[in-house]
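Missing here is one protein chain; the remaining ones are kept as they sit in the complex.
A, B and C are the chain letters, set down in written order, and residue numbers restart from 1 in every chain.
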């Protein structure tokens, strides 16, 4: 395999990239001035040095002077200690922050539990989640865990798995487990909405 | 214009049908055995004779022996007289009924009020709506009107228009005006959800 | 079944129409003024009276004063008697005429022979095609038959079937059988073109 083929193989592993586009990426790099490839190569190497994975919420964040292994949100004292939101991925975190409607803490599962998965504990940060919750319940202030997961089959399955996982803790420490409300998404039309969505929209009318 | 062209013009007015598909409909009819076109032609003529538009909710319904001008749902005594749901079209009615989660009465607006529409009263059954509400408030049992409209710009505009229209009556007769809950539709992923939808989903979590 | 359901069933048989759109057609008709449904109903009945199927090319055409069962193109003396183009459907005829690049005669197969079809003779106008060719070869002027069929699997299969069917006649009467040229369609990009298309485009370069 020559370098074009080797690099194409690596780009093929990028999310959503097929062999044709992977090859186009390589030719794109070849056609750029030398500076671009050098900068890209450097940034990829630097990335893991500059970005830490928070030891509390497991979110990726740029390290700061203090070199704390805890991200600024988890360190913050001004957020609502009563609520922890569990999400699948870092991009979900960004989308939730953009709403400016949530002021609690986060935990990033790092994935979903696909339907029929035989080893769910290996698809998400299960041990880390239990540790984080244990630490948060010590202070006795955790009152709610929001499962903010996709409204699709894998998201549903993950919600069910995590709900079962946290059930005993929820009783022991007295926090409630909630899920994001279902209803009409922006742009949804009644004619093309499924009965589940309409039923939720009816129940949560206001 | 020959018959092919004339019929193509009529089919072009069908919802969602362009000139090419309209023409295909005509050739499809030409290629069918004679019985099909005859049956289709008869049914189209019979349709308006067999189907009434309910004088209370303005829904289309098949006439029955009694030849009542009021549809079975509006005649029913077993439904919840406290709630009236306002919807745009007959297909929305079918979708809501399919949820088996609504037991009140309906009113079909017959359309939407598009944004920047100069003559909203002509786009929907405004007078009929006011008459129906007047009749329902006489008994004093109307407690809630649900505006079940599309979560898109035209639906939003219709909701605002009807809310303003019914505002005074709502105060006078003491019924509340509600709208379908917003949130994650079935299949929605957090990564591709807009801030409005996420905000609603957060607020209506449970 | 009430009239709405019966008519929905008929519309569902229209090409490319599913149950949802069929139902919308019915509600569309119900919402129109009476004149529309009447006109539509009449035109559908009149269609088969006003439109003949040409006894030579089997194309649908509006009948004229003379009430000839032969269409104007087949009656025309100014077209090229040497060439007969075989096409699948009436819409293909319209598209070819629009090119203003063909001046021969047509024959409408009335369908395609799908792959693995066990009874090909029933899917196309096989007997009528043989009769038409027999009539045209009597004058001894038929020099070429163009098979103008879709460049997809069903079209290919039809081409192979008709080529085999006409093979003996082609030798007996000395006409050649040709097919439409393959190559880059308008808008095609090399990067997304399959090897067959590129090979044809190379061979037919000019």
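In this text, a residue touches a chain if its C-beta (ideal position, glycine included) is under 8 Å from a C-beta of that chain, and two chains touch if they have at least 3 such contacts.
All values reported here derive from a predicted model rather than from experimental measurement.
Student: For a quick check of understanding: of C:26, C:40 or C:87, which residue touches the chain that isn't displayed?
Tutor: C:87
Student: Write down which of A:62, A:114, A:153 or A:174 is the residue touching the left-out chain.
Tutor: With A:62, A:114, A:153 or A:174 as choices, the missing chain is touched by A:62.
Student: Tell me which stretches of chain A touch the chain missing from the display.
Tutor: Against the left-out chain, chain A lists 2-4, 6-7, 10, 13-16, 20-21, 23-31, 34, 36-48, 50-51, 53, 60, 62, 89-91, 94, 110.
Student: Taking the full complex into account, what residues of chain C touch the chain not shown?
Tutor: On the side of chain C, residues 87-89, 91-92, 95-96, 98-99, 101-102, 146, 148-152, 155, 178-191, 193-206 touch the unshown chain.
Criterion: only the chains that are shown with their structure count from here on.
Student: Could you work out the angle of the rotation that brings the CA atoms of chain B onto the matching CA atoms of chain C, rounded to the nearest 5 degrees?
Tutor: It is a rotation of 180 degrees, to the nearest 5.
Student: Taking mean CA positions as centres, which chain lies farthest from chain C?
Tutor: A
Student: For chain A versus chain B, what separation do you get between their C-alpha means, in angstrom?
Tutor: 39
Student: Send over the residues of chain C in touch with two or more other chains.
Tutor: 20 - these are the residues of chain C that touch more than one other chain.
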